[in-house]
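Here it is: the structure, laid out below.
In this view, the complex is presented without one of its protein chains, the others remaining in place.
A and B are the chain letters, set down in written order, and residue numbers restart from 1 in every chain.
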Amino acid sequence: MTAALETRDLSVRFGGLKAVDGISVTVEDGRVLGVIGPNGAGKSTFINLITGQIRPTRGKVLVGGRDLTGAKPWKIAAARVARTFQINKPFRGLSVRDNVAIGAMFGAPGGGSVAKARGVADEVLERLGLSGVAELGPTELSVAHAQRLEVAKALALRPRVLFLDEAMAGLRPAEMEPQLELIRELRREGLAIVVVEHVMRAIRSVCDTVLVMQEGRELLTGPPDEVLADERVITAYLGQRYAERQRAERAEAGGSGPAVADQVGPRPEGETRAPG
Amino acid sequence: MAATSARPGMPESESESAHPELGAPTTGPPKAAPAGRTTASQLAGWALVLGLLVICLLAPKLFIPSFPRTLSAVFMFATLAQAWNIIGGFTGYPSFGNVVFFGLGGYTIAVLMARSHWSFWPALVVAVVLGAAYAMLIGIPTLRLKGHYFAIATLGVAEGTREIVLNVPKVTGGGAGITVPAVGPSATTSYPGNTGFLYYFLALLVVAMLAVYAIARSRFGFALRAINQDEDAAAAAGINTTRMKIAAFMVSGAITAAAGSIYAFQQVSIYPDRLFSVDITVLMVIMAVIGGSGTVIGPLVGGVGLQFLSEYLRQNFTDYHTFIFGAIIIVAVVLLPEGAVRFASETVRQRRLPIMDNLRRYRL
Partner (left out) sequence: MTPFLQATVYGLLQGGLLALIAVGFSLVWGVMNVVNLAHGALAITGAYFSWQLHESLGLDPVLSLVVVLPVMFMVGYVIQRGLINLVVNAPIWMTLLLTFGLEALIVNGLLLAFTGDFRSTRTGYSTNTLALGGVRIPYARLIAFGLSLLLTVALVLFIRNTKMGLAIRATGMDRTAARLMGMNVRHVYAVTFGTATALAAAAGSMIGLVGTFTPVVAGGYTLQSFVIAVLGGLGNMWGALAGGLVLGLATAWGALYLSGTLVNAIAFGILVLVLIVRPSGLLGKPYYEARAEA
């Protein structure tokens, strides 16, 4: 069966800088791939290469088996690949409803008239609990609502592949759970989802596989628990010294000490940071 | 930009049009008006249209002798402003070279009628098609640029085109100009006269207004506004931004070319400097912006208001009129950066005059 999304040796250079170097991943329908890495690792660039904002200098992008390497963003959208942006990009002069309707008008298969698209938008807003703010302007929304609007805009395209670029950013732990539940729902519905995150709890709770990037290259790929406990990953995020200390502590405690997940990102309510 | 003397309405669309921002204001854009008709903006819209009608009715008292010609100019500029509005206001690409379509249209008419003895109407069709085609031609490279760069590139194209027209005298008559055969045996179409041209320009204005009204409510209009407000997000949402931008430019060019065609016929003798004058471009931009770019009736208000103002100043302050006009532009830009229409609807909505709001929003 052809994977929903596949990249082969995907790379881009800017002058002498290899921002993304040889990333190959496969995401099947109904699976969630997490992408983590320290700042500057190239995570967002990686997404931009797939969704057409940047042209790759090497490698391939295949969506459902079709070669869409370097295709323009609207062609990618037509192939039912949708994304959110790390820094939210709402249409400031349009209402929340119309923001979502745009995707339904132009990106969803079959397109639609303005009225029909607004109908689809209302459905999506309903699902995301945004019906109450449908008439407001995007700048009047709370952070949580703004993040959800960003996701709603992407869902309006009825995508097969969904990219969520730091969709948890700025959310309080209590606000995160509905977002995570949404991802699980979408996963059950068969979407192939790629989640770029810094919030390890999110990675842990919804991802099937995690790709760790560092300086544009793949550092490690594997199940979340393995990856997050791996020393190389800890080093990449927190530095050499911390990794060594971790190793020492874990050896003392018999191999069950805290992993990266507990050190990075907002804490779930009630937990305190482990000593060290 | 030279000191040559400047020659100097319909309810809002269903959903408030975009704030055509190319630079983000620090205090945030004005609140998006709720989608769907609101009494406030409807009221404001009708009030303005009524105001315009009143001016049109009073106008004969203000300038009796050359009234039809004045009104023709008013309608023509309102049309130009509306055409500009499509690419500059809705799409957010401020063309500073739209006069190139005006000149192209005018010269097409002149050349076809004078050299090839066509009559006006078929020549008009050709002019409109050429206007659209030229828009596509220059749009493909220039619409890749943003903001200032696009403005200057289009300005450069307009100036360059004028130079080309100037340098092919065999076809265009070069600097000496070209004359449309309007009377006598070689006239192919009878000259409509001042009243006739008034109706031609009015008809074109109606066409332009309908076009903008239709665009504002349509999918196309949504696409343009999305491109204006966030081009990356628009592309990611499935909008073929390249095609949409070029299409907008083509519509704008076609309407502008039509205006130029009628103008050339009216003037009978035309020259490159006049038909490709930068002043015309700047005037249409000012009218659209001060009226309210990105709205449906804004350019109408701006065009009518500013053109009448310009005429009034010219007739009553002959020596100083451009000076005063310049001062008025400065004041209008500072106090009404969103344009008159949005100012009016904000006033109605907030029940007070939001003059200081604009200043606070945009000043350093």
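Methods note: a contact is a pair of C-beta atoms (placed from the backbone, for glycine too) under 8 Å apart; a residue touches a chain by one contact, two chains touch by 3 or more.
All values reported here derive from a predicted model rather than from experimental measurement.
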Shown chains that the omitted chain touches within the full complex: B
Selected from B:Gly160, B:Pro192 or B:Pro354 as touching the chain missing from the view: B:Gly160
Option from B:Val126, B:Leu145, B:Val207 or B:Val268 whose C-beta touches the chain left out: B:Leu145
Sites on chain B contacted by the missing partner chain, in the whole complex: 1-3, 20-26, 88, 94, 96, 141-142, 144-145, 147-149, 151-153, 155-157, 159-160, 163-164, 166-167, 175, 278, 282, 285-286, 289-290, 319-320, 322-323, 325-330, 333-334, 337, 359, 361-364
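To be clear about the criterion, only the chains that are shown with their structure count from here on.
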CA centroid of chain A to CA centroid of chain B, Å: 44
Residues of chain B that touch chain A when the two form their complex: 15-19, 21, 28-29, 31-32, 34-36, 217-219, 222-223, 225-226, 228-230, 232-242
Chain B contact footprint on chain A (complex, rising order): 51-53, 72-74, 76-78, 82-83, 85, 89-95, 97-98, 101-103, 105-108, 111, 113-114, 135-140, 153, 156-157
